[in-house]
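The complex appears here minus one protein chain, its other protein chains still in place.
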Amino acid sequence: MEKKLMPLKEAIERFVSDGDKVALGGVGRNRCPMDAVREIIRQGKKNLHLIGREKGLDFDMLIGAGCVSKVSFALISLEEFGLAPNFRRYAQEGKIEIDEHACGSIINSIRASAMGIPCIPVKGFIGSDVLRHSKTIKEFICPFTGEKLVLVKALNPDVAIIHAHKADEYGNVQLFGSPWEDIYMAKAAKKVIVTVEEIVPHEEVKKNPHLTAIPYFYVSAVVHAPRGAYPTSCDSYYNYDDEHIKEYVQLAKTPEGFQEYLKKYVYKE
Amino acid sequence: MEKKLMPLKEAIERFVSDGDKVALGGVGRNRCPMDAVREIIRQGKKNLHLIGREKGLDFDMLIGAGCVSKVSFALISLEEFGLAPNFRRYAQEGKIEIDEHACGSIINSIRASAMGIPCIPVKGFIGSDVLRHSKTIKEFICPFTGEKLVLVKALNPDVAIIHAHKADEYGNVQLFGSPWEDIYMAKAAKKVIVTVEEIVPHEEVKKNPHLTAIPYFYVSAVVHAPRGAYPTSCDSYYNYDDEHIKEYVQLAKTPEGFQEYLKKYVYKE
Amino acid sequence: MEYKVSELMISLMAREIKDGDKVLQGLYSPMPMIACLLAKHFHAPNMVFFNTADAVDPDPSEVPFSTAGPKLQENCVAYLPLAEVFDLAQRGELSLIFLGAAQVDMYGNTNLSVIGDFSRPKVRLPGGAASAFLCGFMDTVIWVPRHNSKVFVEKVSFITGQGYINGWDTRERLGIPKGGPRKVITNLCVMDFEPKTKKMRLVSVHPGVTVDDVVNNTGFDLIIPDEVPTTEPPTKEELEFIRSIDPNNVRELEFK
Partner (left out) sequence: MEYKVSELMISLMAREIKDGDKVLQGLYSPMPMIACLLAKHFHAPNMVFFNTADAVDPDPSEVPFSTAGPKLQENCVAYLPLAEVFDLAQRGELSLIFLGAAQVDMYGNTNLSVIGDFSRPKVRLPGGAASAFLCGFMDTVIWVPRHNSKVFVEKVSFITGQGYINGWDTRERLGIPKGGPRKVITNLCVMDFEPKTKKMRLVSVHPGVTVDDVVNNTGFDLIIPDEVPTTEPPTKEELEFIRSIDPNNVRELEFK
């Protein structure tokens, strides 16, 4: 087994390329890989195609920083803090390509990618304008039952970036609590960056193999990033910081304000 | 939450009906639900359609006891002890319907059932006579990529019967070690019987929710059945009993000998 | 006992849950979250409660602001990724989900995607989360904290979540198996859908609200029955539970 523990800078340099399809873990303002998001912005990656289910700050920051050319998503919002300002701005100005999904299609698209199949049947969607505008969801009749469904295309992310609780230096990842799509993403992507709160000795992994949620061979880089999800939450370590998010919303109302936010919280590191 | 702890007799009476599609957990001579198999034979269930991946003694006994009209499988064998004698006899005499699969189709068929979709794309099979003879696997072209694959029909088991390590009386199941298809089966079937080595207090489940492999609402009946997988293994509790399997093979060579085996090990209980 | 409209709406949503139901609560769903806990605490103890924290039957000491937050894992019996809750839905085993909307039309179609043109929208909304998927085959209850004619419109700009599409038997004709919006619960009233035409119909007005208030704040012709009762207010026990589990007024989030 190869040691994959490396600094965040190296992980992003080596495993995120301009133009990559990038799946980001977490949901809403919970366990999003924010340290990685900040590093991607610092490295000025371009033309990323972001993939995620119900995303917020992470997507909005990357969009505002000009890193993103396309988004595949079911929802991008700051929950009670309102619409995601950069996402809204870029979408309304036609500056990013919109691949709108519902949770059921984006999740199954990631799952199909993990399963190594090019598409997967999914229920629902018929009658929704989401289907009418989609290039990645098509109507389909089951040849066994005659049932009308849709087929969702596997999005096959190039990179998955997730923030987890623990890993050993080889990339055996322990992920407790809400899994969201993180495990599927790690199995779906060609390259996988995992930032973790704690690095644990390999012996601890071997003592509890049933706790290994993502075995090492899926993982390209392990980064020790305590509080790496901040200002989103990492359950059993820290909660989200709503004051920070409020400041974000206030500043990101304008492109200039967003630059100020980046200066204060991203470029300073 | 409803208490679902009940004697094996009641579980089989209530949740296994003649004609049911029955998925059995475990692989080879490991963690098969043998207590349940013996009880099904004692209750003389008929016309069962058995579903499983790589099965042995469990399928062979049920077939020999006349409980089975159809089998969906990738392999039925007694490993180094040879061909499964009852399966072989019944198949050669045309007394059971054969739905031959490979592991990849039977697993994905169970998985599709768990996912609630009527079919699922799978690679492989093209060029195999398994495909030519199958009514549940069809060629398929992906409308997104043009790739040639097959679609496997969801078999939708009526009942899944698995033997696990621990559960509480509500049916929250903890399953350590090799999962095989057991968890998928429990999520795929309409009715689920879980026999377990140990009943644990509900508090223990709540202390370790990440260990709950099958949450209670999937489960119809929990049966306390220590050594319930015997003579197959239950990892960390007991190993398979190869002497018993040798005796089985010796006796089951003839229908009369098999009846003798049943008298000695099944009807006596 | 005095109560706020958020508390009334929570009580109404809870009443949509029957004992034994399997219910999913989504992201940014503060009132549905509390409604699920309320139902489970009182009349639906055997309800299976799924949430956006992927926790099964959590029993939190208090509710969090983010409805996917860590607090929503407390005292759960298992974790189940949303993927598998959706699998249950596809198997026909999920009973109900509460869905929000920026626009709702008379057939219960909802929009959470765009105001204006899809490719160059006037307002880019967040997206419908589970809507286009789940509304295509299961029962939903729509909740609207601000009942006005900007929300209740003649025609939505974009059907994110399928209601009854063009009404009548449109769903059947499109091959949509079943389901559809069952109720619409707002800060003014409760509405359902007339069985034949599938047009939205007033069921009850909240205490202090008149039928005219509802009509004047709805941008299409609502079916008004001859008699419109007043909505049953929450009980003292319900209010006590809501206030004890929500000391931080998470339930007021959508009214600020």
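Things worth noting here:
Just so it is clear, A, B and C label the chains in written order, and each chain counts residues from 1 on its own.
FYI, a residue touches a chain if its C-beta (ideal position, glycine included) is under 8 Å from a C-beta of that chain, and two chains touch if they have at least 3 such contacts.
These numbers come from a predicted model, not from an experiment.
Looking at the complete complex, one finds that the omitted chain is in touch with A, B.
Here the missing chain is touched by one residue of B:Asp58, B:Glu100 or B:Glu197, and it is B:Glu100.
Of the options B:Ser17, B:Gln43, B:Ser69 or B:Ser128, the residue whose C-beta touches the omitted chain is B:Ser128.
The chain not shown here is touched by just one of B:Asp20, B:Glu54, B:Asp158 or B:Glu197, and that residue is B:Glu54. Of B:Ser77, B:Thr136, B:Gln174 or B:Thr212, it is B:Ser77 that touches the chain left out of the display. Checked against the full complex, the candidates A:Leu8, A:Met115 or A:Ala221 give a single residue touching the omitted chain, namely A:Met115. Residue positions on chain A in contact with the hidden chain: 1-2, 114-117, 170, 172, 187, 205-206, 209-210, 212, 215-217, in rising order.
The missing chain lies against chain B, touching residues 27-30, 53-54, 73-77, 79-80, 83-84, 87-88, 91-94, 98, 100-105, 107-108, 111, 122-131, 133, 148, 177-181, 183-184, 233, 235-236, 239-240, 242.
Keep in mind that, in the parts below, only the chains that are shown with their structure count from here on.
The chain with its C-alpha centre at the largest distance from the centre of chain B is C.
Which two chains touch most often is answered by the contact tally, and the pair is A-C. Spacing of chain A relative to chain B, judged by their CA centroids, is 37 angstrom.
With centres taken as mean Cα positions, chain C sits 27 Å from chain A. Distance between chain centres (mean CA atoms), chain B to chain C: 40 Å. For chain A, residues that reach two or more other chains under the stated contact definition are 122-123, 177. Counting partners per residue, chain C has 55, 73, 79, 89-90 as the residues that reach two or more other chains.
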